[in-house]
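Heads up, one of the protein chains got dropped from this complex, but the rest are sitting where they should.
Chain naming follows the written order as A and B, and within any one chain the residues start at number 1.
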Amino acid sequence: MKELLSIENLYVNFRTLWGLVKVLNGVNLKIYEGEVFGLVGETGCGKSVTAMSILRLLPSNAEISGKIIFKGKDLLKKSEEEMRKIRGKEISIIFQDPMTSLNPLFKIKEQMIDIITTHNKIDTEEAYKKAKELLREVGLPDVDRILNSYPHELSGGMRQRVMIAMALSSNPSLLIADEPTTALDVTIQKQILDLILNLKEELGFSVLLITHDLGVVAESCDRVGVMYAGNIVEIADTEELFENPLHPYTQGLLSVIPDPRYKKHLKPLRGQVPSLISPPRGCRFNPRCEFVRDSCKLKKPALVEYKESHFVACHLYGGNPDD
Amino acid sequence: MRKKEFIKILFRNKLSVVGLMIILILLFIAIFAPLLAPYPEQAKGEPNLKERLQPPSSKHFFGTDHLGRDILSRVIYGSRTSLLIGFSVVLLAILIGLPLGLIAGYYGGKIDLIIMRITDIFLAFPPLLLALLIATTLGRGLINAILALSISWWPWYTRLVRGMAISIKERPYVEAAKGMGISEWKIIFRHVLPNSISPLIIQATMDIGSAILEAAALSFLGLGVQPPTPDWGLMVSEGKEYFLNYPWYPVFPGLAIFITVMAFNLLGDALREIMDPRLRRKFL
Partner (left out) sequence: MIKVEHLKKYFPITKGFIRKKTLYLKAVDDVSFIINDGETFALVGESGSGKSTTGRTILRLYEPTDGKVFFNDIEITALSEEELKKIKPKMQMIYQDPYSSLNPRMTVFDIIAEPLKEYNYKNIEDRVLELLESVGLSEEHASKYPDELSGGQCQRVAIARALALEPEFLVLDEPTSALDVSVQAQVLNLLEKIQKEKKLTYLFISHDLGLVRYLSNRVGVMYLGKIVELGTIEQVFDNPLHPYTRMLLQSIPVPDPKQKSKRRRIVIKGEIPSPLNPPAGCPFHTRCPYAQEICKRKEPLLIEVKEGHLVRCHFAGEI
């Protein structure tokens, strides 16, 4: 498998009135060509910030350091001009609420043609044809009517399909999907996830799927990274992660999701997600961990390959070389 | 938002600090006017015909007016009139506008329709014109000027509070209170009112400045405060005839109006930024 994107030691801090918020604390991950990589974690763990860092769309009060290598080049070293050519062309993104990413004042037609002509050297007429084609590809019926609609005239599922069509209009090699189905009903959620996976197989792009739902991960991802309070704590193939979770946090997460197939005993994690202004020293999970040891409170565990292609950042598994 | 954060943000914005400082100084001047004014008797109106229309000097920092009175002393005393007008106009307008807005917004239906049509009638007139009409009807004088301005002012507050009340009454905590059988007036005063009030405070702060300005306009047109009461608007009005030869006469009270109105606007702007989470980002 060929490496498409590699994030190395990514640190992101936000300067705020209340102090420096240490949002990302040295994130490392790789995404290979043609795979679906799931990034899972709870609110505020930094998964969306990771996505926005890749696109360099962080707010102006952010400090960023590390490397984001995309197709062999560091995105953090690119000029704003060069980034603009990468955004939407090589890397596309879709968000949770398509209503906020579509302009309510313009018809779908106008917005799609605008995007298509920005990234391809074609005229409006051809762009309209291409828009129709794209909408058919994402499984929308009656494409002429949809092209002549305003965003609010479409259902949530249809809007998300339009967003996907727009995101794919320039054949990107990476699609970032940030909670793409969270705002949708379950039956529509399955349709959208299936659509993304089918298109991926057809067109061969990679997907970075950001979600809080381990069910969604199990359904759609090849590999998965678990994030907690700004760190990646575990990365593994999806099946391996569900069968052999190593990190106590991953184990905890798996034991709190209810299963519709049977009544499962839920064993909640204790405590709360820590404040990122003054995060716990050492391993940021240590106040909630049942296996906590002294070393956990002193040193941040590094992400190490514990088994073949199964990475974990935890002192229980020799997370620190000099342990 | 807690008090600590509020103060922290307030002091981050330098202009809001300037506004606040000016207002505090004005209040200080108004309270201690008899001690600060070099010629308190002249400020209250006693003529001093020997020293008519003197230019600014070490004896009279701002010069003297057409009756020889010390302009500095009159500007100092004028702050009392202006602040009195500013605060009482806004207060009276809130006293009328706030309960009507709460009732209209919370209950909706017919009562809302009636209250809103009444405000429409008031809002159909340009505010100063309406105040002029009312002041003409009521007759001249300080109290009538205050009444005229508040009567033309309250519909704005009714609208503002109504809009807030409509959105607040849909919040789950209001529904929860209803579900617990909490009585209606307690819901209005404990849940709806405190959560509807921030935009009103912002608006009221800025309006104190505008009320002072409009009161000055009324005085300028002869409908407001009557001589010999020290009032900035009245002083500008009286001084305008002497402007070409004795510019200090209208300029100093004019400057006082300008600075006061600006100070209240700065503070109001700052409050709006603090209370609006979208604008609050700017402080980061």
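The rule is simple: contacts are C-beta pairs under 8 Å (C-beta built on N, C-alpha and C of every residue); 3 or more make two chains touch, one makes a residue touch a chain.
The structure displayed is predicted, hence computed values, not measured ones.
Looking at B:11, B:173 or B:258, the residue that reaches the missing chain in the full complex is B:173.
Note on the undisplayed chain: of the listed residues B:14, B:59 or B:186, the one touching it is B:186.
Only one residue from A:214, A:276 or A:296 touches the chain missing from this view: A:214. The omitted chain makes contact with subunit B at the following residues, 1-2, 171-173, 175-183, 186, 190-191, 194-195.
Counting the whole complex, the residues of subunit A in touch with the unshown chain are 42-43, 155, 157-158, 185-191, 193-194, 197, 212-216, 218-220, 238-239, 242, 252-254, 256-264, 266-269, 272-273.
The definition used in the following text is that only the chains that are shown with their structure count from here on.
Within the complex formed with subunit B, the subunit A residues making contact are 14-18, 59, 61.
Listed in rising order, the residues of subunit B touching subunit A in the complex are 5, 8-9, 12, 281, 283-284.
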